[in-house]
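Yeah, one chain of the complex is gone here, protein chain that is, but the others are all in their spots.
And now, chain A:
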Amino acid sequence: MSVRMTGVPPTRCPECEGRLRPVGTELVCEECGLVTEGDVIDHGPEWRSFDRAERKRTGARLTRSRHDRGLSTRIGSGSRIRVTGRKRRQLARMCREQARARFETKADYNRMTGFTEIRRIVSQLSLPGAVREQACTLFESAQTEDLLVGRSLEGFAAAVVYATCRTRDIARTREEILEISRADGDELAAAYAALNRELGLPTGPIDPGVSSPVRLPARPRQRRRTPGRMVRTRPGRSRCPRRAEPERRRRGLSLRRRPPGRLRVDHPGDGCRRRRRLARDGPIDGRGDQSPRIRRCRR
């Protein structure tokens, strides 16, 4: 239990003014032994529990941004031992075959393509690394839900990055993503609509005032509204999310990012509005074994 209530770290013991010394993860007073601060949250990278005996690691971290979660082994080419002649050709052939055989199904291969595209977009836009992990996880969920059928992979990769940015309140407009991506606007729109509809993303409208400071790009870009009709659950109100804000303010609602009703994008091609299917629980943060975060539909 922590004694500390405010955010300022204590310098002397509150009871006897003695000096504080860190012991393990706690700050302990040298005079009276009061434990002033115990940090129960471990901020280190070690999140799996091991018995002291069996803690062993090989290879790089598990990561969701590879199609096999970083578990595969590749026959390396740059070895210290010099291989020459026939052995070298044999090794080269084995390396090539093994590289080709890595993908068992078409789905794996598509996943790899999608991940490569995500990685490219994320690096070109200089987004933080966690965005890449989360986007790849979202892509995988989309693939498991069979949303990829009939829609382009590049469009999905772009849509997934866009969705992740929206979820994390990192402002990136569709144009910025489309400039880098190989998909065109329609593909992104279709993919994003599918994601939003089926997986239920906790995104809100991009608020330029809060999330992006003054940034002077080479050419000033127009921020467009997102395409597709926004169908609100309360009819008769303004359709534009931005213009709706003063209305909400007028009506005394708080300026929350996430409006209480569902923002559903009415995809023109869809006849029926399917209910959002289920989602798995758990936080999404790009960590190995835990499932992606897709919130349950609140209806």
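The definition used in the following text is that contacts are C-beta pairs under 8 Å (C-beta built on N, C-alpha and C of every residue); 3 or more make two chains touch, one makes a residue touch a chain; residues count from 1.
Heads up, the rule we're going with is that contacts and distances are computed from a predicted model.
A.B. asks: Just by its UniProt name, which of "Multisubunit Na+/H+ antiporter MnhB subunit", "Putative anti-sigma factor antagonist BtrV", "DNA-directed RNA polymerase" or "Serine-protein kinase RsbW" is the chain not shown in this complex?
C.D. replies: The UniProt record for the chain left out of view names it "DNA-directed RNA polymerase".
A.B. asks: For a quick check of understanding: of A:C13, A:L127 or A:A163, which residue touches the chain that isn't displayed?
C.D. replies: Selected residue, touching the omitted chain: A:L127.
A.B. asks: Check the options A:T36, A:Q134, A:T167 or A:S181 and report the residue that touches the missing chain.
C.D. replies: A:S181
A.B. asks: One chain is left out of this view; which of A:R66, A:R119 or A:R151 touches it in the full complex?
C.D. replies: Looking across A:R66, A:R119 or A:R151, the contact with the absent chain belongs to A:R119.
A.B. asks: Contacts of chain A with the missing chain: which residues?
C.D. replies: These residues touch the chain not displayed: 78, 80, 84-85, 113, 119-120, 123-128, 154, 170-172, 179-182, 211-213, 215.
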